[in-house]
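These notes concern the structure reproduced below.
With one protein chain removed, the remaining protein chains of the complex are shown where they sit.
Right after this comes chain A.
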Amino acid sequence: MTVVERREIALVDLLDRLLAGGVVITGDITLRIADVDLVRIDLNALISSVNEAVPSPFEEVV
């Protein structure tokens, strides 16, 4: 098989899978900390905080 060079996995690729994928277990667990919404909200907060620091390269004054 073709060996795909395995550089260090990018964090975004991990987060695409670990925060948006994987089996979600909610319900009658003792702790409801794996709640999807909680994780999504926090990731959104994280992304928007990163965005504020880096303006869009396509923003043009017309």
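Here is the rule we use: a residue touches a chain if its C-beta (ideal position, glycine included) is under 8 Å from a C-beta of that chain, and two chains touch if they have at least 3 such contacts; residues count from 1.
Basically, contacts and distances are computed from a predicted model.
The chain that is not shown carries the UniProt protein name "GvpL/GvpF family gas vesicle protein", picked from "RNA polymerase sigma24 factor", "GvpL/GvpF family gas vesicle protein", "ABC transporter permease subunit" or "Fe-S cluster assembly protein SufB". Residues of chain A that touch the chain left out of the display are 1-2, 4, 9-25, 27-34, 36, 38-39, 42-43, 45-47, 50-51, 53-54, 60.
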